[in-house]
Structures are given as C-alpha cells and as structure tokens.
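Before we start, here is the structure in question, set down as structure tokens.
Note that one protein chain of the assembly has been removed; the remaining protein chains are unaltered in position.
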Amino acid sequence: MSFGPFLLLALMEGMVTSAVLALAAVGLSLVFGIMRVVNVAHGEFFMLGAVSAWFVSQWVPGPPAVAFVAALILCPLFVAAIAALADMVVLKRLNYQPEATIVATIGLLYILQQAALSFYGPDARPVPAPFNFRVQLPWFGYSGYKIAVVAASALVLLGVWRLLAKSRVGLIMRATQYDRETARAFGINVDRVYAGVFALGGGLAALAAVLIVPIQQAHYLMGTDPLLLSFIVVIIGGLGSLRGTVIAALLIGLSDGVISTFFAPTLAKIVATLLVALVLVFRPQGLFGRRAL
Amino acid sequence: MTVATRIWAVHLAVLALLLAGGFLLPAYHQTNVAKVMVLATYAMGYNIAFGYTGLLSLGHALFFGAGLYGAGMLVQHAGVGAGPAALAGIVAGGLAAAVVGLLALRTQGVAFMIVTLMFAQAGYLTILYNTAWTRGDEGIVIAREARVLMGFDLSADLPRYFVGLGLFAAGLVLKLWLVRSPTGRVMVALRENEERSRMLGYDPYARKLAALVISGLYAGAAGAAYGLLFGYVGASLASTQYSILPLLWVLLGGAGTVLGPLVGALLMFYLIDYSSAFTTASLLVVGAALVLLVLFAPKGILGTLRDRWLKWLP
Partner (left out) sequence: MAAVTLLEARGLTRHFGGLKAVDGVDFDLAEGEIHALIGPNGAGKTTFVSLLCGRVPVQAGTIRFAGADITRLPAHKRVGRGIAYTFQITQIFANLTVFDNVALAVQRRGGPLDADTRAALERVGLADRADQIAGTLSYGHQRVLEIAMGLALKPRLLILDEPTQGLANAEIDTFKALVRQVVPETTVLLIEHNMDVVMDLAERITVLNFGEVLATGTPAAIRANPAVQAAYLGG
C-alpha cells in the first residue's frame, strides 16, 4: 500500500479513536465543569461499561445485534447508577472539597478495578459486533461497524449538546455550575443535580466503552488509557467547554491514529503526556478554552 | 522533662525498638520490616512535601523511580559499586524533583496534582519505552554479587535489615530536626496560608521548590535502597500506584506527623499481607482504605492522637 491510502487508513482509525474519546472526555469535562470534581475513576467507569457489555452479551440470547443493543442501553444505565451512588455516599459527604475528592476517586478507581478483577477475571474478552460488513474502498476494505461508531458518537454528542444548551435540565445544570448557593436558593435540588451530572458523566464513559468493545476487547485494566487521554483532551480543550473538548478529541484522536501508525505508540503517549503537563503549566485555560483549574 | 527531650525520647525509643527487631524478629518479618522501613523513608519524604508543605503531589513515583533506576542501572550496566550507586540514586531523585518542581510549582491545587501525575506518567512510559536499558515491564534483577556495601552482602537478611534501619533512622532524625527548625515552621506556614507567608517575606515558589527537592532526595534514597536491598528494579515500582501508596501511608499514619509515615506503611503492609491470606483483593484494601480515610479520618492515626491527647507530637 502506498503512502496516501496508508495515511487515509490512519486517519480513519484516528476518527474512531476521536469519536469514542470525545464521548468519554465530554463526560469528564461535564463533571469537572459543573461539579468542580476531577474524577480520577472516570476511566474505570469506561472499563465497567466494557466489562458489563461482555456480561450482557453472554446473558442475552439471540443474534449479537440484540445483545449489543441491550448492552448499549443497560450498561450506561448500570454505570450511571454506580456513579450516582458514589456521588451520594462519598463525594457529597466530602462537600466536594477538590483535593479530598481526588483522593476519594483514586480509592474508587482501585475498588472498581478490584471488583472487575474479582467478578470478571484477568482475561481480555471480545464482544461480538452487532453487524459485520466491509465498506470496500479502492485501496482497502474498511469495517462498516467502525464507521457506525463514528456516526453514533456524533449523534450522542449532538444529544448532549441539545440537552445542555436547549433543555430545562441543561438550564438547571448551568445555573448550578454558575453558583451553587444561588441555585439552591432558587429551589434547585443541588444534590440531585450533582448526582445526575456524575451519573451522566459515568454513563457517557460507559457508552463510549460499549461502542468500542467490539473493536477492542474488555479487560479490567483498560480504563487507564481512556482516563489519560480524556484528561489530555479536556485540558487541551479547556475544561468545561463542550466545543473545545470535541475539537481537542478530534485533534488528539487523529494525531494518535497517525502517530501510532508511523511511530511507536509508547513514544506517542510520552509526547502527549508531556505536552498536556506543559499546557497546564503555561496555558491553564487550555488551547481553545477559558481558564479552568 | 521538657517538650524537646520528650520528643527526642519518643523518636529514639521507636528507633531502639526497630533496632531490637533486627535481633528478635523471625526471618520472614525481618524481611517485611526491612521493606517497610525503606518504604516508610519514601513516605517520610512524601510527608515533607504533602503533610508539612501542603503540596499534594501525585507524581512521587517519578522521584522514587529515579532513585531506583539511577542506582540500579549504574550497578547493572556500568558495574558501579553499591555505595556510589546509592548516592547517584539520591541525587537522581532530587534532580527529578527539581525539574518537575520548577515547572509544576507554577500551578496550584488540582492543576499541580494533574501536572505531577502527568510528569510521572511520562517517566513511567519512558522506562517502558527504553527496553534496551530498563528491560521494560520485566525489569532488572540485580545480581547478588553486585549488592555488596562495605563488605556486607545486602541480600542477606541481617545486613539488609540494618541498612534499611540506618536509612530510616537517618531520614527520621533529619526530618525531626527539619520540621522543628525555622525552615520547617515556614513550610507549615505555606501549607496553612500561602498569601500570609508571602507577606511575611517568604518566597513561596523557592520555599516550596526546596521542600519538594528534599522530598525528592528522600524518595531517591528510598528508591535506590529498594533496588539494592531487594535486588529488583522494575517499571511497576515507578507506576502511578507508587505515587498513590505514599499518599495512602501518610494519610493513614497522619499527614504532618514525623512518625505517621512509619505507622501508615507498617499497618498498610501488614493489612495487605494479612488479608492476602484469605483474599487476593489487595487493590480493594488500598481503595477502601483511601475512601474511608478521607471520609472518616482525614487526619490519620497520629494526627487524631495529636488532636486529642498528644499536643506536643511533632
């Protein structure tokens, strides 16, 4: 294969990464933007989504598509419930004090990892894709499912944007983000908003994982990379900015696709990690957004 | 008995107990306690940054790893003796802390946590990447012949225990002296109220950098000792988990107490050791301990003791 098509393939792979990354990162960004909580366990919500999708694929009989649709609905809900529980039992009691919540979510990370290890085991397991067809391009064939992932992710992002910008729920969220005490004074149940936002963040991560799990197998340690990449995306995009997050996800996903194709993935990760640290040091408002941390 | 005498008496008594342990403990526990003393030294360093100066770093594994690999690779690839290698490890830890600090200390709070986390992650990935030197995930096993310090075989139980104790004792005495000195008072002042400290004429950036470098020297020393005493230099010891563990030990024992890191490391080590007899869920123990501590005992064991009864405890 010559360079041109090779690059195209790399870009298409990058789009898939971008799409999934955008979903996960928007979840992280929402949680930080509205609750001011840096959720270190976000990657584990992603992992739980994938692992629970495997369980659903085992339990639901019939063709893979049925099980997959069931997973697409059930797993995000399941993870959202766990997230809401974590918010009510732990984070709320810490009064969302930033440093304490980070330590607590680190604890949560280990608990969830252990839970997955104990109930799911140390193996990586595949989940069958709902459909298998290849789109034949002049130079190579490409998985139709991967294209569907990009489309689905774009749809969900559009939904999230509508929810935030156009709906009453979004208005309440933004009011709470703006000023928690005033929101409370106006009769907004802040506790419920927070639990809801944390659940939404976890649910989005889980949804991203369900979409990716037919491509990448489910494993109890699979949460680390999405966490790191989400952090990178959110910091570069400017925390709390939906548009910035999506742009940054595209940027990171595409460059990750291209760099990993041509260079060692570890080297790409080293560069990306250092880059994000330096962005935080020298441009804390992110490359596209306003100051957040 | 004046307060100062009482303070020194308590800490020297702890050292005396550990010394006695070298002769009385059965071999299995001797190895464990030797490991705990090395890790507690690491945690004491972490405590200087976090407990005393208020710098919540999530990247200390980089400093520990710098000491570990700094010493280990010199021994392994350059045939350097254990003594000079250990010194190099200490310097490596301090240097790593200085470089990270110069950049990361431009940020505060949550951003500081993330920046340190990212730097440490980059360091960890670098170790994985340079497999030719580090042997990546697998790590380096340092040959027994190379682990000799002043004629003592560091792989033997007794010398290992006493070298660990020596390291810990030096760290403890230095730390006790530091935190009771005017410099230590400024560190605490920075933790309590940075703006006020600045308006008393202290440069927060320079003071925090100094504290972080001291902390890095401790971490480097502990890392070097770990590699030389236990003969293994592996990437897992420089992973994020090794940034979280000292935080956990310090939180458990009591942030901002001199003996807290030892108490925390000892308890956590034996908790995991004991629980591994009937469950493999060691991650759960770590995770649950973190959550429970921030929820119910943010001051840790010695911190709570100090609040209630032992007001003089440094």
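We call the chains A and B, going by the order they appear; numbering starts again at 1 in every chain.
Just so we're on the same page, a contact is a pair of C-beta atoms (placed from the backbone, for glycine too) under 8 Å apart; a residue touches a chain by one contact, two chains touch by 3 or more.
The shown structure was predicted, so the numbers you read here are calculated from the model rather than taken from an experiment.
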Can you list the shown chains that the absent chain is in touch with?
B
Full-complex touch with the removed chain, picking from B:38, B:85, B:186 or B:313, is B:186
Could you please point out the subunit B residues that touch the chain left off the display?
182, 185-186, 188-189, 192-193, 195-204
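In the analysis below, only the chains that are shown with their structure count from here on.
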Using mean CA coordinates as chain centres, what's the subunit A-subunit B distance in Å?
33
How about subunit B: which of its residues touch subunit A in the complex?
56, 58, 103-104, 106-107, 109-111, 113-115, 118-119, 121-122, 125-126, 128-129, 244, 247, 251, 280-284, 286-295, 298
Quick one: which bits of subunit A touch subunit B in the complex? Just the residue numbers, please.
38, 90, 93-94, 98-100, 102-104, 106-115, 117-118, 228, 231, 235, 264, 266-267, 269-270, 273-274, 276-278, 280-282, 284, 293
